[in-house]
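One protein chain omitted, others in place.
For subunit A:
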């Protein structure tokens, strides 16, 4: 549904968010809950201690249905991403990156092999462009179906497994990045054991016919609380995860972004299917020789957060980069940030300076994440 005055789309669970006291703000073309009455700090800590329910239905859910077999589809998808698609087994999910001709990132995504098709989840702001890009690149091998009748929920935190198992018992046996179908009130849910918080948890694609009932059944559990976009951002920042449009974009390469782990050996120099994706020259070169700049974790000294845009300098005053995401980490109990710096200054432990309100304050390069993940591998 679209609001005729603001042009903003409404989530299928809009009324539920309002009932829960959600503060609704415009985000990626939707009216989204940024926080509930508990507030960002408590919502963040609740997710780390119990289980948080996030409505991420704004994200794009896309099916790639093969027209010439799964192998042709997987190989076709590999022409758009520096990722091993063919090697992903049925029932498994993987992180992927759509790249452009200059080796930048058009979007980051999750894709799952669901046996006879691929299921792709993309960033809300990129849905239209991604769909067009996939159609243009994969017209020979699949139908690209952008789904509009399913919501997407994330249940994250140490108690997510126990909570979800009460409704979908078979999910308890899943491991990190497993995907299964499960039935709820006669509808087919697609569950993956993954998330965007660094916690163990699940992402669940739910047909809109049962979305409200499913969300309410989870929220009725004592350990489950609704969590807004504000805490989603601080959770992913502590987990060292990139936010598209901020930490990665069409100018940053996967290698600069420290996402080289997402590029499997088979696609690298010397691999059986090396290269053959947009921007492969730059990306393979950076993998072999190292990039000129790198995304790093940044720990400001003191309590002042260094936010996006904060300029970074070497100790001798040379400008060497900028913060791309920053704020306060409620679990770390200190400000946390990430950003790009010249590779020569990307060593953990190096002290840089970040300019805040005209003053240059010390900030230390450190490895990501700020908090170890608790995935069930």
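Observations on the model:
Keep this in mind: contacts are C-beta pairs under 8 Å (C-beta built on N, C-alpha and C of every residue); 3 or more make two chains touch, one makes a residue touch a chain; residues count from 1.
Assume contacts and distances are computed from a predicted model.
The protein name that UniProt records for the chain not on display, among "MoxR family ATPase", "Glycine cleavage system H protein", "Branched-chain amino acid ABC transporter permease" or "3-oxoacyl-ACP synthase", is "Glycine cleavage system H protein". Between the chain not shown and the residues A:234, A:253 or A:299, the one that touches is A:234. Within the complete assembly, A:305 is the residue of A:29, A:245 or A:305 that touches the hidden chain.
Among A:28, A:41, A:266 or A:343, only A:41 touches the chain that is left out of the view. Residues 35, 39-42, 230, 234, 303-305, 307, 327-328, 330, 335, 357 of subunit A touch the missing chain (whole complex, contact as defined above).
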